[in-house]
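All protein chains of the complex are present and in place, except for one that has been dropped.
Labels for the chains are A, B and C, by order of writing; each one numbers its residues from 1.
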Amino acid sequence: MSFLSSYIHYIGCFSLILIGLYVVLVKPNLIKVIIGINLMGTGVNLFLVTVGYIHAGTAPIFSEAAQQPEGMVDPVPQALVLTAIVIGVAVLALALSLAIRVYDHYGTLDLRKIKALRW
Amino acid sequence: MRRLISLLLLLIVALGIFLCFSGASFGAEGASRAGKLTEDKVNFGRRYASRGLEENKAGNIVASVVVNYRGFDTLGEVTVLFIAAVGLAAILHARREEATPSKAEPASLIVFTGCRFLFPLILLLGAYIFIHGHLTPGGGFQGGAVVASGFLLIYLGCRGRGLRSAGVAVAESLSGLAFLAVALVGLAVGGSFLLNFLPKGSAFALFSGGVIPLIYVAIGFKVGSELGGIIDNLSGEAR
Amino acid sequence: MVSPILLIAVPLGLAFAIPVLGLASKRVPRYVPVIAMLFNLVVSVSLLPHALKAPIVVRTAGWAPPYSIHLVAGPLGVLLSSLIALIGLLVAVYGIDYIREGAKVKYQILYILMLVGATGVVLTGDIFNLFVFFEVLCISSYALVAYRGDSTGVEAGAKYLIQGAIGSGLVLIGIGLVYGTFGTLTMADIAANVSSVGSFRLFVSLAFLITGFGVEAAIFPLNGWLPDAHSSAPSSISAILSGIAIKAGLYAIARVVYTVYGASSILPFLAVLGIVTLLIGEMCAFGQEDIKRLLAFSSIGQMGLILFALALASATGISGAVFLIVSHGLAKALLFLASGYMIYRTGSRDISSLNGIGKRMPIMSLCFTVGAFSLIGLPPFVGFASKFTIVRAVLGTGSTFFITLLAIGLIGTVIEGAYFLRIVQGFYFKPAPEDSPEQTEGKVPFSALVPVGLLAVLILTIGLFPGIVGRVLGPAADDLLDRTAYVQHVMGD
Partner (left out) sequence: MIVFQTFLVLVMIVAALAAARFGDLLDAVIACALVSLMASIIFYFLQAPDVAMAEASIGAGLTTAIFIFAINRSIRYEENEKTD
């Protein structure tokens, strides 16, 4: 049980990161690749929040003056993750607009068939 | 072949990460077990949690980290979203001229009325979330996203009544300028960018936290208009 | 003294204001980048004497480091931000008339923001803030590569974006590991504590950070995007991407390896990577028929050389690397800008179609020749001075390993000389192709001649008097090497 409680979140987030990387490396479809990037981003965010978590901690929000700062989870990774989520959605929107234009020009999203440029 | 190489790569990454966790204390949990949290010097989070309330008078420590302690990051992040909105409009610009407008079937009267009824309520909820960002969970980004989902609803229910690009552009640039202006006033008044120069009031009241609510409102408007613009451009409804 | 934070805040404000200005007048937005970069150039150069005395540490939000984000304007940072502002200003002047299609107002916004991102990367003193400005730089370059929405641009942009997004994800994992280990994000604070932690976890986080930043810096196995992106973008953007953007990635790697981690054990590995990158870039460039792809591959080669020089870990080596960053930035910007109007004139990007252009566009081809000679490293141009510094630094280390690597790397320089001389020979000594259509739109306006000419004059002047830049190089190298002084300046005790 203690193994689960200390490592289950790390297992979850690194599984997401690895699945995302696998999709990006293997799948030829552009939108599928973007889905992979999205999965990886979610995994990274989960990792950052997990880094700041303290077992049986409380949320870093004071709702009344009596509350004590001891046992509060780390607020910094949460702030970083807010930033990372917004950056992620920005990259995603740009990537999808590129995918739409690629489809307009080539009629396919298969990266193996889009080869106007090469080394 | 390609699949094999990528699996091998992933295995190396996984092994590296796994070995990282086999060692000594890691993260806030490990630090608290090793008794490191008492040292003020080594941990950011500890210091913000213990001093943040008196320094910024904002109940939500995450809000005071996002807007005050690490406000410069937030400026960069708002910029990233701005870049995405502008770049997306530029990339889809050429398409708008060559594409023929598609005639979509209008939504039924019930959906139309429901959307028109819900839209102001959603905007109100978004505004509530970003105005109370320094007291309760939520803030500029979350509120902005809720506002943008209102525009999504308008797209679904009332085709052709979406945002006007000029209005979006004015809203996003004015709110961005407002954020910068507040930050620069801090530089002019106290010699430090993003300084919390206003009287901070008493904690847990609506008017507390100095500039934090002001900046959160600006962020809320900016994120809302940018995400709304992104939705408009991607759905092909932009005018 | 002006606060260095204005280097970021003022251009950012101007970029935010462009949509409103664009509604008021169609012509105004074209001149805004020029104003922003002129401001940055003046401020950076005026900060240079102060930064040489002691690094300027700027707080944000009024809290002393390490408790909030701060900027550290040391000699290296201010030198690079002056370079960014200088090249940015000249390319902005060039862009006034060069940009003819697509969403012009949006181009100007993205252009300013790209340079803001680069300036932020070289000035910041916080590792997560470094990531954020890096994203500002990267995302605006993805958008600018594809902003015309044409088929090659979109394809190159998509490839660039996929690789860049993976890279930034890896950087974020590295930052998470760093934060979990040290509980701090300030670079100086991490540098002060780095010796107290077991080495394997440090190695993993460093590997993530180097791989992530290496994508933007185009180090060998990670540079698949570069030739496509640099050749498909408009020439003004290629100039910035080659002249500045990839250097920002390299700066991030150098800052992390030297200042934050003090990891001297991986430097030989980086040196080998640099030489491999150099050889691969130059060999691929040799076979190219497309002038912009050739220039892009040559950038890969030069990045390899800079990485090799950075990995020498001696003061001379790093000053040579910084000198090469300056000289390559000027020369590559000049080459891309000059080739932009040549392509407009001939209507083709084949090298063979540029034959005989020396008679039709005398000034442009003369400037191109100056840039090419500087890249090869011929005296009296600036490239010679910088490459000579690197050779001197390698001989100064006296280690057989580095001298062998340098000997291999010189082959790359010979290849580079061969293809650039072939192009220049084509300019002047080969007849123009028979059926060359004379494009009327190829008239070179005054706003393009001025920046190209100025760049050529700068290359010649700094080549003749290397002391102009040379005075800053020594302190810049110390800025990167001397970790204790850096920590002391930032933490203030």
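As a convention for this text, a residue touches a chain if its C-beta (ideal position, glycine included) is under 8 Å from a C-beta of that chain, and two chains touch if they have at least 3 such contacts.
None of the values given here were measured: they were computed from a predicted structure.
Asks: Identify the visible chains that the left-out chain touches across the whole complex.
Replies: A, B
Asks: Residues on chain A that touch the omitted chain in the whole complex?
Replies: 1, 4-5, 8-9, 11-12, 15-16, 19-20, 22-23, 27-29, 31-32, 34-36, 38-39, 42, 45-46, 49-50, 52-53, 57-61, 73, 78, 81-82, 85-86, 88-89, 92-93, 96-97, 99-100, 103, 108-110, 112
Asks: Where does chain B touch the missing chain, residue by residue?
Replies: So the residues of chain B touching the unseen chain are 1-3, 60, 62-63, 129, 137-139, 141-142, 145-146, 148-149, 152, 227, 230-231, 234-236.
Quick note on the criterion: only the chains that are shown with their structure count from here on.
Asks: How are the chains arranged in terms of who touches whom: line, ring, star, complete or other?
Replies: Looks like everything touches everything, fully connected.
Asks: Express in whole angstrom the distance between the two chain centres, defined as the mean CA positions of chain A and chain C.
Replies: The computed centroid separation for chain A versus chain C comes out at 29 Å.
Asks: At which residue positions does chain B touch at least two other chains?
Replies: 17, 26-28, 43-46, 48, 70, 73, 76-77, 80, 83-84, 87-88, 91-92, 95
Asks: Residues of chain C that touch two or more other chains: which are they?
Replies: In chain C, 128, 132, 135, 139, 142-143, 146, 149-150, 154, 157, 180, 185 touch at least two other chains.
Asks: Of all residues in chain A, which touch chain B in the complex?
Replies: Per the touch definition, chain A meets chain B at residues 6-7, 10, 14, 18, 21-22, 25-26, 50-55, 57, 59-65, 69, 72-80, 82-83, 85-87, 89-91, 93-94, 96-98, 100-101, 104.
Asks: Under the definition above, what is the set of chain B residues touching chain C in their complex?
Replies: Going through chain B, the ones touching chain C are 16-17, 19-20, 23-24, 26-28, 30-31, 36, 42-48, 68-73, 75-77, 79-80, 82-84, 86-95, 166, 169-170, 172-174, 176-177, 180, 183-184, 186-187, 190, 192-196.
Asks: In the complex of these two chains, what residues of chain A are touching chain C?
Replies: Against chain C, chain A makes touches at 17, 20-21, 24, 30, 33-34, 37, 40-41, 44, 47-48, 51-52, 76-77, 80, 83-84, 87, 90-91, 94-95, 98-99, 101-102, 105-106, 114, 116-117, 119.
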